[in-house]
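Certain chains of the assembly are absent from this excerpt, and the rest are unmoved.
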Amino acid sequence: MKKIRVFVSGAGGKMGKEVVRTILGQEDMQLVGASDARQQGKDIGEILATAPLGIEITGPLEGVHLKESRADVLVDFTNPQSVLKNTKCALLAGVVPILGTTGLDEADIAEISDLVDQTKVGAFIAPNFAIGAILMMRFAQEAAKYFPNVEIIELHHDQKLDAPSGTALKTVEWISEVRKPLVQGHPNEYEKIKGSRGGDVDGIHIHSVRLPGFIAHQEVIFGGLGQALTIRHDALSRETYMPGVMLAIRKGSQLSNLVIGLENFLE
Amino acid sequence: MKKIRVFVSGAGGKMGKEVVRTILGQEDMQLVGASDARQQGKDIGEILATAPLGIEITGPLEGVHLKESRADVLVDFTNPQSVLKNTKCALLAGVVPILGTTGLDEADIAEISDLVDQTKVGAFIAPNFAIGAILMMRFAQEAAKYFPNVEIIELHHDQKLDAPSGTALKTVEWISEVRKPLVQGHPNEYEKIKGSRGGDVDGIHIHSVRLPGFIAHQEVIFGGLGQALTIRHDALSRETYMPGVMLAIRKGSQLSNLVIGLENFLE
Amino acid sequence: MKKIRVFVSGAGGKMGKEVVRTILGQEDMQLVGASDARQQGKDIGEILATAPLGIEITGPLEGVHLKESRADVLVDFTNPQSVLKNTKCALLAGVVPILGTTGLDEADIAEISDLVDQTKVGAFIAPNFAIGAILMMRFAQEAAKYFPNVEIIELHHDQKLDAPSGTALKTVEWISEVRKPLVQGHPNEYEKIKGSRGGDVDGIHIHSVRLPGFIAHQEVIFGGLGQALTIRHDALSRETYMPGVMLAIRKGSQLSNLVIGLENFLE
């Protein structure tokens, strides 16, 4: 079997290190290079606290690094400032970028899309790499066809600034595509304490809990005549995202177009 | 063993019937009478759909009914209009009233308290007869000493009008008695959708879910460094309240003062 | 819109009554007859404790009842003794039987299948009418493709005799169709107390909880790298099954073959 040759940019960051460590454990992948603006010159083994691996970390990514390493894909977990530049660099070098960095706006995506069309090199962007979270949203969408009454509870650590979470809003978006318009609850219900009934998006109530100890969790609760159906996802560490990243590398390496969303790689 | 002689007012209502049925199954209790404004003259067995029990339902409660039946306690599940009148009637007849009817205001309670003092006959009032709910609130209070970060999620059927539930508010009240003042969450947190973070009472966030299929449920969630402690109560039917009513009858029959709250009868 | 004409056999039983009550609330259905061996001659309104509805309950079902009422479908919630007879009666009368009664064995089903082929009249059999439970099983099957590590917890009232539940076993069956063979857990794991790790079916552990207060609940828990995905169904009353029965009536009325399993009527 020919191994997929992977280059990782942002390899010294928290996610980057986890990605590198995980790739090293895959039989069908080979780490062929790594870049990191702040760790230039170190052996990648050094930042993983393992024996040297014979791969020297380059500074900010350049096309020449990708070409010399004969990479098939570039996994980028850098930052909003670098991701667009790195993506173009990959596409022009004939390397498929797999983008986990958030922070691309619509104009950036349009630019990437154009470059994909010109170069005929594929690209993949995922707002969420947790396969379990994607399944939760997909199941929620399917359940909503039969149970239009639904509320969402999402629980995160208390250092999260915004509420509700992006995943909760995305879940509502997916549900709303199929759910018949519906006014839930009693028409005369009222709040004795403002906000008790949560935030309302498209008639779906979202409740955001923020507590120390929690990481990233969500429950989608459907109620029907005499029954309830609950779909819950718990993300407990950065490892959560690795199977999704590996799937994206495998499927992405065969792309020649732009694909957005991990759900496209699930059957 | 001398059995406790119990009279039930409001015996034909949903809760009243359940109370009567449960009392009939207790070895240490004897049903000695029943009243109901709308079922006067029927045998109590008739409204339970059982064989006749030889107890005829009287109309609106009068002292003479209580005296003739030589009742020890009166269990009242009537309505806000009748409860005060029935309570006075019991106290003057030397019978301990056990009150599950909601709808007594502070003035009513003061009046009952005065009459208890005069007559030296005990009385018992419970806002909530579910022992599990009382335990949940008690445990929540105890946990709050060690885990000041807490949020409450309560879930009810979608015909409930008010949010949050009385039990949620009572839980916050109990917790606030012992919890060190604390601003939870990140000081810069913000709501992208208004209400997402729930209702705030004394700095504790309450989230009210309303869905068909649910009955009456509450979770009190404590978060701490790397851990969470959750206490959940599910009330699934009217039977939920019966062990609490039976406990109140047993303990209440020995009272000579006014006691409010089932928690006083738990060890 | 032409209404679907529905006849209910076993109309006086607990499920039968609930079915009748629910049909009466559907705009696209008309109750055209009801049979019950023990309630013959009564108006159907009498057993529902409503005003008379002008439909007299017949005794044990006969073809003539179905023909005179010009029924489209027969909903049967009788008992294992009657269901096969009633089904044949319906098929021969050109009426589609919708069967919720459990207790049909393979020979019975083969016989029904043959008669369906001969008469060209459709038939529908469902082991479980709770749509939420079907969705849970379907989602579990889909999730197992990505998360092969799975365990099942099912919780029922403490009067249930057998463990695990039929739904748990059915869930394992569906999961096993797609799950890669896998030995879960640590190869050296051991039980200090026998049975702690639950029952093992196809390498999937099932845990059966039996407690008063519970009705019928199941959780399918998937674990993966740093994450968990949980799908839970709670059945809280007989009403649970009604939307599934209504769906079966709507879809079943158009059948001309034999269909087994409500999942075939979900998109």
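We call the chains A, B and C, going by the order they appear; numbering starts again at 1 in every chain.
One rule holds for everything that comes next: a contact is a pair of C-beta atoms (placed from the backbone, for glycine too) under 8 Å apart; a residue touches a chain by one contact, two chains touch by 3 or more.
Everything numeric in this text was worked out from a predicted model, so none of it was measured.
Undergrad: For this file, with 3 copies placed, note down how many copies the whole complex has.
TA: 4
Here is the rule we use: only the chains that are shown with their structure count from here on.
Undergrad: By mean C-alpha position, what chain is farthest away from subunit B?
TA: Chain A.
Undergrad: Which chain wins if you rank chains by how close their C-alpha centre is to the centre of all protein C-alpha atoms?
TA: Nearest to the common C-alpha centre lies chain C.
Undergrad: Fitting the CA atoms of subunit A to subunit B, what rotation angle results, rounded to the nearest 5 degrees?
TA: 180
Undergrad: So how far apart, in whole Å, are subunit A and subunit C when each is placed at the average of its C-alpha atoms?
TA: Subunit A and subunit C have C-alpha centres separated by 39 Å.
Undergrad: If you average the CA atoms of subunit A and of subunit B, how many Å lie between those two points?
TA: 48
Undergrad: Suppose each chain is reduced to the average of its Cα coordinates; what separation in Å results between subunit B and subunit C?
TA: 37
Undergrad: Can you list the subunit A residues in contact with two or more other chains?
TA: Within subunit A, the residues that touch at least two other chains are 222, 224-228.
Undergrad: In the complex formed with subunit C, which residues of subunit A make contact?
TA: The contact residues of subunit A facing subunit C are 130-132, 135-136, 138-139, 142-143, 145-147, 222, 224-243, 266-267.
Undergrad: Could you list, by residue number, the parts of subunit B that touch subunit A in their complex?
TA: 149-151, 153, 155, 158-164, 169, 184-186, 188-201, 205-214, 221-228
Undergrad: Within their complex, state which residues of subunit C touch subunit B.
TA: On the subunit C side, the touching residues are 213-215, 234, 236, 240.
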